[in-house]
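Here the complex is missing one protein chain, while the rest keep their positions.
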Amino acid sequence: MSAAAEVLARGRRRTRRRTRRLPSPGLAFSVALLGVFAVGALAAPALFPDGSGAQVGAPYATPSGAHLLGLDDAGADVVAELLWGARVSLLVGVLAGVMTVILGGVAGLVSGYFGGWFEALLMRVTDFFLVIPVLPVMIVVAALYGTRLVNTIVIIALLSWPGTARVVRSQAKTVRQRLYVRRARAMGASHGRTLVHHVLPQVAPLLGASTALAIGHAIFFEAALRFLGLADRNTTSWGQMIADSFERGAITAEAWWVLLPPGLAIGLVLLSTTVIGRRFEQRTNPRLAVSHLGLRSFRRAAAAKEAS
Amino acid sequence: MSEDAPALAIDRLDVRYGARKAVDDVSVTVRGGELVAVVGESGCGKTSTAMAAVGLVRPAAGSIRVNGVDLVATRGRRRRELLRSIQLICQDPYEALDPRFTVEDVVSEPLLVHRVTTSGAERRRLVVAALERAGIPSADSYLGRYPHQLSGGQLQRVAIASAIVLEPEVLIADEPVSMLDVSMRAGVLRLFADLRDAGIAIVMITHDLITAAQYADRVVVMYAGRVVEEGRPDVVLSSPLHPYTQALLAAVPDPERSRDTARPALPGEPPDLAALPPGCRFRPRCAAAIDACATIDPELAPAGQRASRDLHRVACIRVEAARSETASGRAGAAPAEADGTRPRLPVRSTEGPVS
Amino acid sequence: MSTTTTGCLDVRGLDVTLRSGEGRDLHLVRDVTFSVGSGERFGLIGESGCGKTTTLMSLMGLLGADATVGGEVRIDGTEILGSGERDVRRRRWSEIAVVFQGAMNSLNPVVTIGRQIAEAARRGAGSGSGVRERVHRVLELVGLRAEVARRYPHELSGGMRQRVAIAMAVVCEPRVLLADEPTTALDVIVQAQVLTALENACAETGAALVLVSHDMGVIGEVCDRAAVMYGGEIVETGRIETLLHEPAHPYTRLLVDASPRLSDPGRELASIPGAPPRPGVDHAGCGFAPRCPDRFEPCGSHGPALLPVATALQQARCHLHHPPAEEAP
Partner (left out) sequence: MAPLRVIGRRLAGAGVLIWLAVTFDFFLFRLAPGNPVDQMSRIPQGSRQLQDQLTREFGLDQPMVVQYVRYLEQLSQGNLGVSFVNRQPVTDNLIDAIVNTLPLVGLGLLIAIVLGIGLGILAGAYRGRPIDHGAVTLATFMYSLPPQWIGMVLLFLFAGTLPTGGMVDQFLIDPTPTQYLADLGRHLLLPALTLGLVMFGQYTLIMRSSMVETLSDDYVLTARAKGFRPRYVLRRHALRNALLPTVTLIGLSIGAMVGGAILIEVVFSWPGVGRTIYDSIVARDYPMMQGAFLVFTVSVVLFNLLADAAYSLLDPRVRRAGAAR
């Protein structure tokens, strides 16, 4: 313990509990934002029963009282597109994200806790995926294996899980080294019991963080595949809206109301998932914090702030 | 299980971490009702020995017998039962308890793990009994508390309660008081002495020779993975034979020491366990080394005066040489008796640059 | 103690309050007064959370904006507490230097030992020339070869790094050297090497040493005088021999009895029931009263003052020696 830490240890611990109780405005904002998008996506059929792409006026009509964000190149309401698009973008995000975390979580937990040959193998695999540029692989796989929505989801999950596995593995490994886990083992507790009662609770916040971040990444990659024409054209998504506005001359038409909304929507959703993910990460024990994006816990930052 | 087998018998134990020989040919025996202190500097192999004894580290060679049954060779259910009778108490109580567990969770976990009873009420009774035995009065009021609400001394007592709730025959305590405030230490040490008196075999790992001497029935001194001296604490403390034990004793801070005399201290650092020097591994730091020390790796052998020979053993050829000389020369006169003093070997002081 | 005696370091009525994260004030150090002469070795003993480290940090002016420091701190008679940030910075290392607890971490991992000491050396009044010689001299002073200067921290053992930290602390020949638990977490043999280095460094430079430790043995062996701290206050101060053999305060007595001693290994160690108070929480009466075996009526309500016992050299904060006026017969 550093000298200043001795002085501040107790006060700091209290502050941590306090930050847990009171969500910061950023967190509340993020949750609310995701909630709005989710509700909008669910309400799309009720609000715009004609589905996406229905022409309601002249192409590139400017925003008005009737159409808050104006119309796109096909004369479709941008708000309707945005909500219908949210259904696909969020669906891909959630399904691919959850799949990523299930695959990566199990692999990471098992390899980190048990170690041995499985861990060695997993490390090689993740090392490989760490240097392989993910988007080109996705492009090639999508080009070769087809562009159905299911394929998109599976491709994203299959190429994203090693990242999660890596983070979960190192957390599980650290927890395994913890004295109380070793003590439980020395006491004669089985691996199953140790995993469920001691390791999993410590890894759980990280799994939460991974899910939030994986959802964001999946939406991001879906948009990239759409842009390169490697996704199902029969559905619309935010990524598709960006691709369309590029291909169909929204920039030349100076139709900012078509160009801006889908990109901002993706940006805001990703910002929210990042904020939520970071919050989950902060709930892991600061002394064992490993994190996504290589960001060591922001909690430590707060602690350091107090110390200086 | 044989009746007269010692509670814990570690025999010729080797523990390796890659090329590093953390524990090299170590044998320690502890009987029920006996408290053995293992003393040495960090990295001397004392903690690795303890970890192997509770089954957390797989030894490269040797056996660990609990009541005569070898833990290393046992698998499955039998192994779990063996582990039940040998429990570990860790150095840092702040780290040793899961922060999400209440005191009751911590102490009842071993009962659940070993399915001691299905009755919740019975379990609670056992938990409260163990806590009270560990010196926590009015244990009921502590059951719902979390580790961060307790002081270091209380935490260590909770850890001890969770170790004794299964009625083990052997306790391994790894530096159980070194993280505690001075004012809490004696109480916890006294608790170990009481448990010893109740018939439990206790191995206490420590770097503090003085406390070891006070509470232990036997002291085992380790250096660089080896036992270098072993004996009754009064004998080892009053007449240490191995130069390392002497250095260890000399380094203990002593307010009574005169300010004018230079503080005696051992120069240098312990050897690299992956590249041990040939011969005696203490030779590079030993002021009393002779040529033979570079070639002969000394065995632990009985030493000292005849009366305490069985109890006092040392791994130093200087001591052996002195003894055999006198044995062949003047019959009946052991070196210690020859001039009326112990054969105290000189220890270098740290004047001049060392690294 | 008369107010005219001036040591090399004079601390009078030091008070530290820390604003915690919740905006609550923690009164971590109260009315700490001591004085250390040139070349003298003074000890601060106490258990975790007693305020000894906070005291040291406030002397260095390193507590940060959340802390309010009151009282007087003089070096060679010059008040340093009230002076501005620039002035405080100027004094650091050239007049008052510190060895932190985890020296393993107090060295920059990517800079060689020699360059780090040289960097510190340039803080002093000395000119740029001869820095190399000074680096080698202080390394030798702490028992390290000059060759160590070319190495990086990770290539040295913990004990060696701690000795480097000591060498670095005395390279400017400061008037006062503070050492915060310099041997905690070190083995006895390494501890002996480090303590020898510390003593040699102080003897050579004539610095006044303030050694903070929880270990009675270490303080007893190194220091001439010491103060015992409990709950942010000095409860007793005096010469080492007096503290060890005729402690006036019950806490000192128990602390001495709880510490193992080489000369008397068979002695049963004492333990103090209860737990130390939470740092910074105010209390009525004597802070030690809840755990004190000798407490009597006034202890719970009246806070005792630090007053001389027997001779002026020994002072204790205890009603046993100075019953409150209204209770006195």
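We just call them A, B and C in the order they show up, numbering each chain from 1.
To be clear about the criterion, contacts are C-beta pairs under 8 Å (C-beta built on N, C-alpha and C of every residue); 3 or more make two chains touch, one makes a residue touch a chain.
For clarity, every value in this text was computed on a predicted model and none was experimentally measured.
Engineer: Among the chains present, which touch the one that was left out?
Structural biologist: If we consider the entire complex, the absent chain touches A, C.
Engineer: Where the complex has a chain not shown, which of C:V29, C:A67, C:A97 or C:I166 is the residue touching it?
Structural biologist: C:A97
Engineer: Which chain A residues touch the hidden chain?
Structural biologist: Spelled out for chain A, the touching residues are 2-4, 26, 127-128, 130-137, 139-141, 143-146, 216, 220, 223-224, 227-230, 239, 242-243, 245-246, 251, 254, 256, 259-260, 262-263, 266-271, 274-275, 293-296, 298, 300-305, 307-308.
Engineer: With the missing chain put back, which residues of chain C would touch it? List them for me.
Structural biologist: Residues touching the hidden chain, for chain C, are 60, 62, 88-94, 97-98, 100, 102, 105-110, 112, 119-120, 123, 152, 154-155, 165.
Everything that follows uses one rule, which is that only the chains that are shown with their structure count from here on.
Engineer: Can you pull out the chain pair that has more C-beta pairs in contact than any other?
Structural biologist: B-C
Engineer: Provide the C-alpha centroid distance between chain A and chain C, rounded to the nearest whole angstrom.
Structural biologist: That pair's centroid distance is 50 Å.
Engineer: Distance between chain B and chain C based on Cα centroids, please, to the nearest Å.
Structural biologist: 33
Engineer: Under the stated contact criterion, what part of chain A meets chain B in this complex?
Structural biologist: 13, 178-180, 182-190, 193, 197-198, 201, 285
Engineer: Okay, in this complex, where on chain C does chain B touch?
Structural biologist: These residues of chain C touch chain B: 47-48, 140, 143-148, 157, 159-160, 187-193, 195-196, 199, 214-222, 240, 244, 254-255, 258-263, 265-273, 275-276.
Engineer: Along chain B, where are the residues that touch chain C in the complex?
Structural biologist: Per the touch definition, chain B meets chain C at residues 41-42, 151, 153-154, 181-190, 207-211, 213-214, 233-234, 237, 247-257, 262-267, 269, 350, 352-355.
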